[in-house]
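Written out below as structure tokens is the structure these notes cover.
Missing here: one protein chain of the complex. Every other protein chain is in place.
Chains: A, B and C, in written order; residue numbering restarts at 1 for each.
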Amino acid sequence: MFDDLRDLYQEVILDHGRKPRNFRRLDDPDRTARGDNPMCGDRIELFLKLGADGGIADVAFQGRGCAISTASASLLTELVKGKTAAQAHALADGFRQLAMTGTCPACEAALADDMERLQPLSGVHEFPSRVKCATLAWHTLNAALDGSKETSSE
Amino acid sequence: MFDDLRDLYQEVILDHGRKPRNFRRLDDPDRTARGDNPMCGDRIELFLKLGADGGIADVAFQGRGCAISTASASLLTELVKGKTAAQAHALADGFRQLAMTGTCPACEAALADDMERLQPLSGVHEFPSRVKCATLAWHTLNAALDGSKETSSE
Amino acid sequence: MSLDLSRIRADFPILSQQIRGKDLVFLDSGASAQKPRVVIDAMIRCMEQRYANVHRGAYWLSEAATEDYEAARGAVAGFLNASDPREVIFTKNSTEAINLVAHSWGRGVLRPGQAVLISELEHHANIIPWQMLRDAHGIELRVARATDAGELDIEDVAAKLADGKAGLVAITHMSNVLGTVTPAERLVAMAHAAGARILFDGSQAAVHRRVDMQALGADFYAFTGHKLYGPTGIGVLWARLEHQERMPPFLGGGDMISSVTFERSEWAPPPAKFEAGTPAIVEAVGLHAAIDYVSALGMAAIETHERDLVDHAMRRLTDIEGLSLLGRAQDRGGVFAFTLDNAHAHDLATLLDRAGIAVRAGRHCAEPLHTRFGVEGGTVRASFGLYTTQGEIDFLAEALVKAREFFA
Partner (left out) sequence: MSLDLSRIRADFPILSQQIRGKDLVFLDSGASAQKPRVVIDAMIRCMEQRYANVHRGAYWLSEAATEDYEAARGAVAGFLNASDPREVIFTKNSTEAINLVAHSWGRGVLRPGQAVLISELEHHANIIPWQMLRDAHGIELRVARATDAGELDIEDVAAKLADGKAGLVAITHMSNVLGTVTPAERLVAMAHAAGARILFDGSQAAVHRRVDMQALGADFYAFTGHKLYGPTGIGVLWARLEHQERMPPFLGGGDMISSVTFERSEWAPPPAKFEAGTPAIVEAVGLHAAIDYVSALGMAAIETHERDLVDHAMRRLTDIEGLSLLGRAQDRGGVFAFTLDNAHAHDLATLLDRAGIAVRAGRHCAEPLHTRFGVEGGTVRASFGLYTTQGEIDFLAEALVKAREFFA
């Protein structure tokens, strides 16, 4: 009945959705931001710890969301750790592109490995109402890096 | 081009429209009322002088209106003079019936002569947006008799 | 008299569509209902044969359009068994209807310090306008509780009316999440006994039951065209003339005045006073056709059909492991909100969509109600229309079982 949905809900997604990585509060974070998707009531909180060089030393999240937004946030935390703010913004841009169109031809070669790991989320581009679930964490990341407190994917 | 409109604009109407009878203010009236038709901006003022018996001793009107509302007011003044309030109300009811449907089968025999004189206005029933023009003066008459000050045919 | 479902379904062009190769199983009528051909045809005829702006046009087309527009008002009055068509004010939807009352009657008649009593069952459309009135005008906002079964807690209503401070009770006639139908007659009696006026948000109820303004005795009643198989862009506020008389206008503009100078304007008599600007002419004509359609089927027959659907859905849904229904009111209509273990509402809706089933996921514009029932994320909601079949409910139930496996 739902076989063609295995494209959207690939095993990686279901796995990260069920057992999100870095799913906790950071003590004493340097930056936090909240993201809201009023459409489905999803809400996440993202915590960043910045290194002396301004890079992302640690990152974690909490909140409640669907499999897709949870998996996306979970993958995010794995990928942006160790990146500079500029690198993280670039990856967020690339991911938004991927989620909306299914590919990111404009993405730099430097992002290739990360984009590869995000590939399982590319299926959302066929589900307009779910794109926002996938991008929520990334909007929130941008907001946290820019120092704004709240964001909404609507 | 407008030949079939001779039914609506019969000579009587055009004549009363051009040269309305009793078109003046009454000095020291016992009752006055104003009638408004916001649809076309028509506005009339009706003046009544009552006799010792409560009957309509004199009646006149002023204002500005289309041929139909002016003719209707003019005919009204000719017809209700000398009538009791009850007779005038009955005639107003009969006329409203005539204007809306083209006839007044329910009208009492006592009204027959008056209704005959109002017959030229019966053509308005085919012009829904003009019925209010024809009935404006009669609404105003009712209002004057009942002692209310203003009325609107809308 | 029972409904001939296959004939009815043929009346709705959209229902015979295939979506991604699957038959459409439309279970989101509570959000907005589909339109029968007669409604579409009435709108076409209006635009092709009898269209012009209404009122104040002294020519045939404008007279025809005015006649049709006012006939629609008459049809609504008949549908509600109102005693006078002037009690019917056309708005753009329920939301505007409720805002109109909050704004005009709320600021014009309610006094600061008085209270408005709503309930935990409300749709945002019957919450936010009163919050805005509270903040602008200094009234107190009280909220009557819902019981765990999802019914209105009548004792709490009584308690919150007891001090006589409530000037208005504004309550849903049927919850768009739980399906609960509130005891309207009783609420009218309670409100009036406490010296308060009462407004019903009938957005859901008017679609599923016969409502009768003369029998009910309420003060205001709001509903919306697009849920009643009519077009978008039109709603109704039924309001007693005595209230309309006392209310200042809401929107200012053409057609709602009787005279204008720059110094002051005089308002037109009700209901024109509340219908500023060019109204939704084509939509009124469409709503008229929708009312004729449901009236010809018979609201009683529709109610019976929906009662059968509710019983059937109750049996099928409560059978499903891991499914939790929100609310189990005695008196309820065809709206079911639920959660399923392991599956977030949004993921579930996406799965069902792939099977051709249209349901809504989220909080259905009733966030406080979800909070009340401890649902943090959202629920999936299946809501029925007069064209819904038991077969569709069976298909939903099967799909839910499979969906649970998918996410297990």
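The rule we apply is simple: a residue touches a chain if its C-beta (ideal position, glycine included) is under 8 Å from a C-beta of that chain, and two chains touch if they have at least 3 such contacts.
As the structure is a prediction and not an experimental result, all values here were calculated from the model.
Asker: Which of the displayed chains are touched by the chain that has been omitted?
Answerer: Its contacts among the visible chains are A, B, C.
Asker: Based on the whole complex, identify which of C:Val169, C:Met213 or C:Val282 touches the chain you can't see.
Answerer: C:Val282
Asker: Footprint of the hidden chain on chain B, which residues?
Answerer: 1-2, 4-5, 8-9, 14, 17-18, 39-42, 64-68, 127, 129-130, 133
Asker: Could you list which residues of chain C touch the chain missing from the display?
Answerer: 13-14, 17, 19-20, 24, 26, 28, 31-32, 34-35, 39-40, 43-44, 47-49, 51-53, 56-62, 92-96, 98-99, 102, 123-125, 127-129, 131-132, 141, 143, 224, 226, 231-234, 249, 251-257, 259-262, 264-265, 276-283, 346, 349-350, 352-353, 357-362, 365, 367-368, 371
Asker: For chain A, which residues touch the unseen chain?
Answerer: 36, 38-40, 127-130, 152, 154
Throughout what follows, only the chains that are shown with their structure count from here on.
Asker: Consider the two chain pairs A-C and B-C; indicate the one with the greater count of contacting C-beta pairs.
Answerer: A-C
Asker: Roughly how far is chain A from chain B, going centre to centre by Cα mean, in whole Å?
Answerer: 78
Asker: Quick check: how many Å separate the C-alpha centres of chain B and chain C?
Answerer: Once rounded, the distance between the two centres reads 46 Å.
Asker: Can you work out the whole-Å distance between the CA centroids of chain A and chain C?
Answerer: Distance between chain centres: 38 Å.
Asker: So which bits of chain B are touching at least two other chains?
Answerer: none
Asker: Check each residue of chain C and list the ones that touch at least two other chains.
Answerer: none
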